[in-house]
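Note that one protein chain of the assembly has been removed; the remaining protein chains are unaltered in position.
Letters A and B mark the chains in the order given here, with residues in each chain numbered from 1 onward.
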Amino acid sequence: MATRTRPDGGSGGLKDSPPVDFTQAVGRRQPRPTVAWLAQVVSGVLLLVLMTVHMVAQHFVVEGGLRTYQDVVAWIRNPVVFAIEALLLLTVTWHGLAGVHAVLLDLGLRGRAERVVARVMRGLAVVTVVYGLWLLATIASRG
Amino acid sequence: MSDRRGLGTVLLRVFRYRNGDGAPRYDEFRVPVGPRTTVLDALLGVRRRQDPTLTLRHSCLHASCGTCGMRVNGQEVLACVTRLDGLGDRVVVEPLAGAPVVGDLVVDMEGFYGRLEPSGRPLLRASELADLERFEDCIECGLCLSACPVVATDPHYLGPAALAAAGRLLEEPRGADREAVLGWVDDAHGAWRCHAAFECSEVCPAGVDPAGAIMRLRRRLLRDRLSRLAGLHDREARP
Partner (left out) sequence: MTGKGLRAAGGRHPSRWLDPRGRHLGTWAFVLNRLTGLGLVAYLYLHLIVLSTLLRGPDAWDGLVAVFRRPVFLALDVLLVLGLAVHGLNGLRVALVGSGLLVDRHKALLVAAGILVGLVGLVAAVRTFV
């Protein structure tokens, strides 16, 4: 049989793609995946601490669990609080978007498409952190 | 439920697909079942007495060739050693997942072997190193790939069998190029795509524990990376 109709087209929806070559990357150690893994581990452990501090300090210390406007401003003006929240923002944005990137890799993202997506996500991370820091600084400067 | 011979019966719902069909379907077959009747026994009985067009693969009949891998009620098993007794009155039989269906319960194993070959899969032989999970046990049945949730969505992922083979080769290279194999698995779609579901090790009928092998690979890759970052080791100086 020269051609066969297979239920999934041979690669799950990518009906016209060639068979996968599994011999790639032979002989060359790539730094990226190991470093990416380490970054997720370190940021994850950091988040376990920072997130716990954040949740306890933000919601389990104040009466009723939610601060009024005045309380928020007073709270964020504290330089230690500001620093911790800024670090949390940085860490969670990195860890979260790297995680989304990993899910896309799980769905088969590879090659040039993967490089484009990685660049977009890095850009998104920068925008998110910049906006968050600006928001923190603006509120802290009020009152 | 008993027929007149005093044996129980089970209703098999079997996945059917023929080249050229628009879509797969499930055919139902009522089969007699004794306490030792296996899924394979029942399927071969269906071929003999009810529908000779049912397509399946088998060989050794005792779980050492790995040919009869399929999913029974969604779980990957070797049909020749899976008893129907205790699986319920209705049993769903489907081919392994993640591989193109050639016909009915037969799948194309090219993807499986394509991943395994570059690992430099070591030849079967006894090993003197007692505490290793003996990868020599791998019977290349493909159940692990079918069960792996990452293989389910990533067509480039090397998968449990190939990675376990690479791990085995690193433990006992016998002249193989370790650096090449390490480079091969140190890839976003190699060892780093595993998410520790351990489903492969759960379904493996031969005790290979591919997940353990993948994690040992990753520990090795991390140690190499960290020592290189710390400048402790020169790449050429490593044995």
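We adopt the following convention: contacts are C-beta pairs under 8 Å (C-beta built on N, C-alpha and C of every residue); 3 or more make two chains touch, one makes a residue touch a chain.
All figures in this text were calculated on a predicted structure; none of them were measured in a lab.
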Missing-chain contact among B:97, B:116, B:166 or B:182 belongs to B:97
By the contact definition given up top, give the residues of chain B that touch the hidden chain. 15, 17, 22-24, 26, 71, 73-76, 94-101, 107, 146-147, 149-155, 194-199, 202-203, 211-212, 215-220, 222
Touch rule applied to chain A and the missing chain gives residues 6-9, 11-13, 37, 40-41, 44-45, 47-48, 51, 55, 59-60, 64-70, 72, 92-93, 96-97, 99-100, 103, 107-108, 128, 131-132, 135, 138-139
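Simple rule for what comes next: only the chains that are shown with their structure count from here on.
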So what's the Cα centroid distance for chain A and chain B, whole Å? 33
Hey, which residues of chain A end up touching chain B in the complex? 1, 4-12, 14, 19-38, 105-108, 110, 114
Residue positions on chain B within touch of chain A in the complex are 17, 19-20, 23-24, 100-102, 108, 110-111, 114-115, 117-118, 150, 153-156, 158, 162, 177, 179-180, 182-184, 186-190, 192-193, 195, 218, 221-222, 224-225
